[in-house]
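Excluded from the complex is one protein chain; the other protein chains are retained at their positions.
Now for subunit A:
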Amino acid sequence: MASITLNNLVKKYGDGFPAVNDISIDIADGEFIILVGPSGCGKSTLLRMIVGLEDITDGDLLINGERVNEKAPRDRNLAMVFQNYALYPHLTVYENIAFPLRLAKGKHSEDEVNRLVTDAASTLELTEHLQRKPANLSGGQRQRVAMGRAIVRQADAFLFDEPLSNLDAKLRGQMRSEISQMQRRLGITSVYVTHDQTEAMTLGDRVAVLKKGELQQIASPRELYEQPVNLFVAGFIGSPSMNFLPATIEGNTLHTSLGDLEIPASKAEKAAGRKVVLVGLRPEFFEDAKLVEDHKHANGTTFTATLTHTEWLGNEQYGYINFDPAPEMRDVLNSLAREMDADELRPQIVVTLDAASRIRGGREAEIWLDTRKLHLFDAESGENLTRDAEAGAQLTREANEERAEEIATAQQADEERGSGTGEQTTSGRPAATVQAGAPRSSGATAAGGKHTAG
């Protein structure tokens, strides 16, 4: 159980290149933080600085208020799950999980080791594999052994370095929900590095978006999605990603390559004084105009466009519209694509249409656009002009409250299960499982502290 504080952390390599540049994050006790960003953004480096595998060039790293910059990894009492599992191939699953306990010489009797390992194994459904070697396990099983090695210790926090990226898609989904449930049950502070959208959005209490070693925004997934702070965050979060459409603004009208779009006055006035802006439109803001109910029509505006092609996915379909921006805007769009690890494709708008829509590629169609949620970005600085900070903060507060509730429920369910199966399970769990902690937020105080199960 620990809070982790990052104060202006800087990591510079020998050539002076700052891989991590002035990052400050307060991680509350029990909070699940995701570090996300394109490759090379410094997210793994940051994680390795927390765990102690990379030196900190500048700034302070505090665990429970204590500065640990100079401490060796083994003295920080953190557990880490590596991307490629890093299991000890010469040891059995049992010995792999027991490894951290055996290193803490004299702390655990043989019986205790046995009990802790067996419990961790049963939590992760590894009991029948305990005597096997890692080489004989499947990817998912290896992943669980790596997790077992982390949970068997009563570590202050868990650090995950892209733990699921080596698994196939189906297993990834399963392990994702397992990690999420386990974290809630243990209520343990976790930092999780990923480049996967879904993992970032579903697991995190808060998500920190990094670009080139700099923290762009840290907020709840919903706040990131609905109130991104700049172009980069807006484009990085969400899949398919947000469309950016260059536009010149005139009163409440945006002149774009899709045609003229009327936008609400409240949005337009935020961009007052600027001539050129980038309009951020999520694919789901669009709809086949024929399928929009009448009372909703007024919330948006309609335009005609020719789709190049559509992709029908069953529950919805994607349509693609090409457009031709002015040369200087094309550069802006290209550099944005580069920042996000994408290729410089021809400018394209992706729209999500109802699965029932009969719009097909090559024909002109009427498309409705919900203008209430669109964002306007400064074309040069990338700053989000229409961001509503208060609404965003509210979303993060709500998310935190929900999360606190979920943890409490998960732990209550755990207690009930514990008392149901009797003495053995409750006494057998590592202490961490019966220690409750909830993420703190500005509104809700943590329901932290210890309460013994059973």
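Keep this in mind: contacts are C-beta pairs under 8 Å (C-beta built on N, C-alpha and C of every residue); 3 or more make two chains touch, one makes a residue touch a chain; residues count from 1.
In this text, contacts and distances are computed from a predicted model.
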item: Name per UniProt, for the chain absent here [options: "FeS cluster assembly protein SufB", "Carbohydrate ABC transporter permease", "Xanthine dehydrogenase family protein" or "Cytochrome d ubiquinol oxidase subunit II"]; value: "Carbohydrate ABC transporter permease"
item: Candidate in contact with the missing chain, chosen from A:135, A:272 or A:298; value: A:135
item: Residue touching the undisplayed chain, where the options are A:16, A:89 or A:314; value: A:89
item: Selected from A:10, A:51, A:276 or A:408 as touching the chain missing from the view; value: A:51
item: Touching residue (missing chain; options A:43, A:129 or A:153); value: A:153
item: Missing-chain contacts mapped onto subunit A; value: 51-53, 72-74, 78-80, 82-90, 99-100, 103-104, 133-137, 139, 142, 149, 153, 166
